[in-house]
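What follows is an incomplete set of chains from the complex, kept in their original frame.
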Amino acid sequence: MPCDTRSLSLVRSLNPMKLRLNLATILGGIGLALMAFDPAFAQDAAPTVNKGDTTWMLISTILVILMTIPGLALFYGGLVRTKNMLSLLMQVFSVFSLVAILWVIYGYSLAFSTGSESIGAFIGGFSKVFLAGVTTDSTADTFTKGVAIPEFTFLAFQLTFAAITPALIVGAFAERIKFKAVMLFTFLWLTFVYLPIAHMVWFSEGYLFKLGALDFAGGTVVHINSGVAGLIGALLVGKRIGYGRDLLAPHSLTLTFVGACLLWVGWFGFNAGSNLEATGGAALALLNTILAPAAAGLAWTAVESFEKGKASLLGIASGAVAGLVAITPAAGLAGPMGAIVLGLVAGVVCYFAVTTVKNALGYDDALDVFGIHGIGGIVGAIGTGIVAAPSLGGYGAGEYTIAGQVWTQFIAVVVTLLWTGIGSLILYKIVDLTLGLRATYEAEREGLDLADHGERAYNY
Amino acid sequence: MKIVMAVIKPFKLEEVRDALTSLGVHGLTVTEVKGYGRQKGHTEIYRGAEYAVSFLPKLKIEVAVPTEIVPKVIEGITLAARTGQIGDGKIFVVPLEKAVRIRTGEADADAL
């Protein structure tokens, strides 16, 4: 729960992440109410920076990096065949590095600064390009009036969100994509899909901001966004040679397990860090980020045991990731029991998405980016409308009606689906026409590690 | 001389080795192989995709021996490697025309 006082209920029914930078202005209008709680704020012009918060946000940033490299890279890498191991590690690592640079050059500015009057609802401006004006003294507001964090902290934390999102996509077309295509696509997709959506959802002047959807830590921006882009990618790049016929078994479930654990651990930074302050709200987000994946993993293996007679490690790990995805938008808004229920639902739904629906439709989403991030993200986004309800022990505020909030959530999901769906489709086509998306038959047979990178993962 | 080549269950290696040693055969070469045969394999399931794995881990033992002890060698391996279940494996005997010990250059019987 990002806000501490009931008087903020008006604001709290909006998406909390949107408030980050421009909360101060909004709060102006309700300042009087706040004064009753903390008179000191009224006379306090400059926001105070608490070192406990700064430390918490530094750590959260580091945790999201750990979640990406090596976390996500290992989770994905373990699932592919030996001959493509390095290609996955390389893609995740390169995407992370590339986005980090792009972020400070223009990404932060386009996402988190005021844009032109005409299209400012969809994309920011160039005032912070090359981090102009950002210094060790500049700050970004948190959700609590008068409390800020160093702007470098905020922007580094946001950098990690921008970096992991395109890295999530690469799992969908794993084992058959050209490395250079991934790099070009990442550049385009960050610019034309991620930055606009982040701006629309999280910036106070953004289009989706005004819809009032709840998204605590990025369910739409990160998960639905990457999940759908992955699905389009899997469809356009086509199936792997031998898909549906050969044994395309994971080369190391051990590494996938390590990756899943590091995803989980790093996700605490992702979710509880999105609280921007080290408060009881952050602790709640952390607890929910323990409970939802635990429940989802157990739910997945329960269904699996029932259907196949055996509970698998890949099953519980996949379920846990699905639970992490689902709790993301609700992390600081659901009560602990709500988190468990959301996890149980996500575990079951994603199980069927991955094992049944995918096989029925026949697309080759190699590492189930859509099945887990896309579907799990949708379950989470809609579910947040329910579990955030105070009547169900949640921390959603204002005049909360479940039906109304669920409808708002639904709209936000649809808008995200459309933007990323159409945008990604166009960008894939551009890459395909310039560099080409798909590796050659020989490269795919030999493995991308040797073909694209000239190395082999293992020489035992 | 013959090469006796046996495909056995992996956990039987020590017993087979001991059986051969007791026959005075003090050298052998072992390879990890995958066997396909009557023994049914297992099913692996990864995220709902089921794979029937019909190749099972086996060990292949190759031992060069003088022709006269071949029957005993076959008997020794058979007894040591048998569990009575399908998949215990096979023994093949192949002619061996020449054997040389690299270290000394000794040939044939002396090389074994």
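Which chain is which? They are A and B, in the order written, and residues in each are numbered from 1.
Rule of thumb we're sticking to: contacts are C-beta pairs under 8 Å (C-beta built on N, C-alpha and C of every residue); 3 or more make two chains touch, one makes a residue touch a chain.
Being a predicted model, the structure only gives us computed values, none of them experimental.
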item	value
Full-file chain stoichiometry, since only one instance of each kind is pictured	A x3, B x3
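The rule is short, and it goes like this: only the chains that are shown with their structure count from here on.
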item	value
Partner subunit B, residues of subunit A touching it in the complex	247-250, 308, 310, 312, 314-315, 318, 351, 354-356, 358-359, 368
In the complex, subunit B residues that touch subunit A	44-51, 53
